[in-house]
Structure formats: C-alpha cells, structure tokens
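Below: one structure, written as structure tokens.
A single protein chain has been omitted; all remaining protein chains appear in their positions.
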Amino acid sequence: MSKIPNVGPVTRAITRPNSKPKASQSVLRALLRRKVVVVAIVVLAIIVVTAAFAPLLAPYDPNEQDPAASLQGASAAHWLGTDLLGRDVLSRIIFGARISLLVGAAVVVLAGLLGVTIGIISGYVGGVVDAAFMRAIDALMAIPVVIFGLALGAALGGGIGNVILALGIGTLPVFARVMRGQVLGVREMDYIKAGTVLGIGPFRNMLVHVLPNCISPIIVLMTMNIGAAILTESGLSFLGLGVAPPMASWGSMVSDGYRFITMQPLISFAPGIAIVVTVLAFNILGDALRDVLDPRLKGVLR
Amino acid sequence: MILRVDDLRTFFPVRRGLLKRKVGEIKAVDGVSFSIQPGTTLGLVGESGSGKSTVARTVLRLYQPTTGTVEFKGRDITRVSMRRLRPLRRHMPMVFQDPGSSLDPRKTVGALIGEPLLVHKLATSREAYRKRIAELIDLVGLPETAADRMPHEFSGGQRQRVAIARAIASEPDFLVLDEAVSALDVSVQAQIVNLLEDLQARLGIAYLFIAHDLSVVRHISDQVAVMYLGRIVEIGNRDEIFAHPRHPYTRLLLSAVAVPDPVIEAKRERVIIRGELPSLLNRPRGCHFSNRCPLVTPECHEIDPPLVPLSTTHAAACIRIGEAT
Partner (left out) sequence: MTAATKPVLAVRDLRTYFRTRTGDVKAVDGVSYHVNPGEIVAFVGESGCGKSVTQYSTLQLVPPPGEVVGGEVLFEGLNLLDLKPYSPQMRAVRGGGIGVVFQEPMTSLNPVMTVGKQIAESIRVHLKLSRADAMSRSIDLLTRVGIPDAAQRARAYPHEFSGGMRQRVMIAMALACDPRLIIADEATTALDVTTEAQLLEMIRDVVRETETALILVTHNLGIVARYADRVYVMYAGDIVESGTTSEIFENPKHPYTLGLLSAMPRIDDPHERQLEPIPGVPPNLLDKPDRCPFMPRCPFATATCETSPKPLLEGGEHSAACYEVDRSQSLLRAQRELREQRAELAARSVVNDLTAPGGMP
C-alpha cells in the first residue's frame, strides 16, 4: 500500500533568514542609522575619554593658581582664559568632566538599583507589600528632586557624596514605578507560569525570568536621567550645596564665574556650554534607545 | 493510578466595591472526578466555560482548589504548601497552548530545556547536564544546533517541541497538555501529535490532554471526559464515547464537528444546539444543560443529574439515559 512516507519529526534546521541571535548587535545597528545619534555617541565618547585621560589632556593642573594671570581672556597659553585665581579654565573644565560624569553615573546607578529592587518586589509580590512600597514612593515623588537635594544638603552639609545620595534617592521613584509596571505585565506571561509549574521558586523566577525581560525601559530611563542628574547637580553646586572647593564641577564653575560675567564671560559660559552639550547628547541617545528598544525589540525577540 | 481527582471544585469569588466584598462566585469547576492510569491519556474536552483548563491548572495548583482532593501517585497534594510542592513538580510538568509566550524570549533553547535539571538538581555535572540537553533535543526531533538558539528563531511547531523537551527533562510520569496543539497548523499539529504518541510509547508518560478539538482528542486519548459548565457530563473509554455517545451534549458536540468528506457530510443528520451558554454566575437550576437540551423535561430543572455508570468504562450524567432504547 503506497502512502505518503511518514518522515516523522523535522530533522533539518529551519531558521528564519535574517534572524538576529544577538539582540545587542541589531540594537547598535539601528541606533547608528540616524546621524544625530551617531554625533551624540561621538560627543559622549569624546567626553568620556577626556574625563578618563584628564591628567594627560589638561595643559595645566586645575588647581594651580597664578594670580598674575588672573581673569585673562582666551590666549595661546590659556585657550579658554583664566579665572579669578589664575587657574586655567580649560583644565578645570576637563577635570570637571570627571565630576559631572561621576555624579551622573553614580546617581543613576543608585536610583536604578534601589528603584528596580523596590519595583520588582512590589510588582511580583503584590498585596500589602506592594501597597506599602507604592505609598512611600508616592510620598517621595511629591518632593521635587532639587528641594530634596537642598534639604539634605542643608541637613548633612554639601559635598559630592551627599549630592549623589540626595539625587539618587530623589530619582528612584520613577525607576520603581516603571519597573513595577513592567513586572505586572511580565508576571502574567505563560513562561512565568511555566516556570512555577516546573518547580522554580519565586525568587529564581523573579531574578532569572522576570528581571531580564523588564530591563529595557530601565536602560532608556537610566540614559535619560544621567542628563537630568548632571543638570540638577550643576544647579545644586551653583547654589553652593554641591561639591566643595577646590573640587570643581561644571556647576560650581558657572557659579564662581557668575560675578565676572562681563569681564571674563568664558569662566561661566564654557562650563555652561559643556553642561548643555553633555546633557543634550545623553538625551538624544536615550531617546534613540527608547525608539529602538521598545517597539523593535519586541519584533526581534519575537 | 497516576492521578486521582475526587469531587474537585474551584470557585472564584467576584468582588465589588471599595471594600472588595464578595458578591458572587464563578463556579469554574463544580464537582469533577476522574483518574488516570499510568501510561495512558485522558482527553478532557469542552467548549468555552467548560472549566477544562481550570481543572488542569487546579490539579497543578496554579489555582487553589476550593474543595475536593487531588491525589498524585497516591499522595494527597490538595493542600500541601507551595514550598513542599516544588520538589514534586518535577513529576507534573505542563505544556501550554501558546509556544510564543510559554518560553522566556531571552533564554536560549538549551537553557530553557535544561532549567528543570538545575532547579531539581538532576544533573550531577556540567557534562551530564549538557549531555541530557542534547539527548532531549534529539528526542523531540530538533536539530543538534538548536541548543544555542533563541526561541524566536523557530517556528511554532518547533517551539512546542522545545516546550515538550523542557517538560520531559525531569523524567516525569505525568504530563499536562493544555491545548498544546490548538495553535498549530494542521500539518504541524500532526507532527506534534505523533511526537507525543511516540514519547508516550517510549517513556510511559501519562497525559492529561485538554483540548476543544474532538478529532485530535479522538486520536490521542485512551479515555475521554466531556465537560460542560464546570462538570463532567460524560466519561469513558474513547471508542465508546465516540461510537456511542449517550449524553445529549456529547451528541450535539459530535454532530457539530464537520468531517472532511462531503459524501459523509451530505448523509449526516445534523442537530444544531439551541440557545446560548448561560453566564457562569447564574447557571440553570438542576441540570446545567437544561436550558439548551433537546431532551429536556420539567424534571431536568429540579434534579442535578449524577454520573450514572453505563458500563465499567462509561458513565454519563443525564436522567434520561435509561429510557428509550
């Protein structure tokens, strides 16, 4: 009796063409598609490199005073001039990059870690724990970050550590909420239930399965909040509650140079421009990441 | 007996208002009893609202049973704590309907299949772990290279194979399949059904096979239970149920299924069900099927028909069974 042969299970690899096993590769490619984004990435790269190799790049020691050369304009010797104490503005900006980037990154990492932890527990466990956490977050959100920073600064004194702490705590609510929202969605997915059925405990399920699937909006959030952190720190330093001299962040430089704006505008403008450029670059990158990660990643990781 | 379920009920409270007061109950499963012998398949069929999926999930404690008992290999697992249940779960895996969402999209196929080995500490070494994964991949008919790939690189049918491999990784005696082939195309469905039958023959796994497609159930089951509105209306040997269905609902169900043969279809007499499925919150008094049954009598609204045994291997819940021969 002839019949269509029962070939049984498939034994050949049937892969979709153009499949992308490495999500990060395709993300990078998509990001690089827009010129603005490429520029932003280049700018950020330059800033990071500058900060990293500050001692090699800065023509002068940022704290080296030279009273004779005080308040000079741009010259061959001092490309961006000098401040009241004769310190080289360019060198101070270069070293200032370190502070700003450090603060930005530290704040975002702190807020991220705390926020994600709270969010994931809140979302996964639910119930009273969730309610308690969210009410606390609500209370925190009611206080503007700058005010929070001012209050903490006034209470604990200024200094870079307290700035980071204040801004970190002030920024964590948004991370917690976004994470919780993600978790609430992912928690209902079949693969989480499949995990439970397989015998995976809630802890492992949360860490290994829920967390990685919720992380992309957090990445976007982190990128975009670096800019905000740097700005807020600049504001706090301008108000005198940020880093302590002789450490110079861009914000404190703007503050110091404020008085001399008619005589030697570069002292304030130069760091001001640096702030604007950096924050803009981070925001562009964050924006582009969001466009790429949210809808696209769903298609790639289908 | 691998599994024994006795008078299982799963009710979901309906809450309204700020204080979340309970205003009613959805009786998703309303007194279900059956047992499954080792190495056999029980097909649980029903339409929407029948409660078949809820039964499966209650057995696996994804939902908590309201009353009744679930016995697995002789051991009462109805009210065991979640923590104590976890090690038992290696013997009670489940394959879900949608292969797209039942596999973590960010893990490789190898990691997904191997996870039960890690969780239940079944691999004694890295070597053993990798070997077992390769074994399973081969067993379900996937290519060797599958282990390092991601789920989205595979078709629906292949993803179900991954889900099946993951389910049998811990060498269970029992497997729940919740509409596991319903989302697949006909030709692929046949592949997976054959695979499941093959695995059962080789490994002796018992299946609880939930489905709404009677033709697939006909094929793969040894026993069949038909559910309607939370109750089993007929249960028995597969051949008996399909050749001699006794409950009016079962007959209507079979009548509704079209056979791909125009000659047979032209000759078949068709009885069309009437009316609508009642709301789960507000079921008819007496027999749940009474408002749509072609054989309904006034008595049907008064009595809740019990499952009447018609032979050692066949039972149906209808008060009119004994009559008209």
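Letters are used for the chains, namely A and B, taken in the order the chains are written, and counting of residues starts over at 1 for each.
We take it that contacts are C-beta pairs under 8 Å (C-beta built on N, C-alpha and C of every residue); 3 or more make two chains touch, one makes a residue touch a chain.
On a predicted model such as this, the values are computed, not experimentally measured, just so you know.
Only one residue in the set B:Asp7, B:Glu25, B:Glu171 or B:Asp239 touches the chain that does not appear here, and it is B:Asp239. Only one of B:Arg132, B:His152 or B:Arg218 touches the chain withheld from this view, namely B:Arg218. Contact with the chain not shown here comes from a single listed residue; of B:Thr40, B:Thr69 or B:Ser155, that residue is B:Ser155.
Which of B:Val188, B:Leu203 or B:Val308 touches the hidden chain is settled by the complete complex: it is B:Val188. The missing chain lies against chain B, touching residues 47-48, 155, 157-158, 185-191, 193-194, 212-216, 218-219, 238-239, 242-246, 248, 251-265, 267-274, 276-277, 294-295, 318, 320-321, 323-325.
Just so we're on the same page, only the chains that are shown with their structure count from here on.
Averaged C-alpha coordinates give centres for chain A and chain B that are 48 Å from one another.
Within the complex formed with chain A, the chain B residues making contact are 60, 62, 83, 86-90, 92-94, 96-98, 100-107, 115-116, 119-120, 140-143, 145-146, 148-150, 152-155, 157-158, 161, 163, 166, 170, 191, 194-195.
Looking at the complex, you find that chain A touches chain B at residues 6, 8-16, 19, 21, 189-191, 193-201, 204, 209, 212-213, 300-302.
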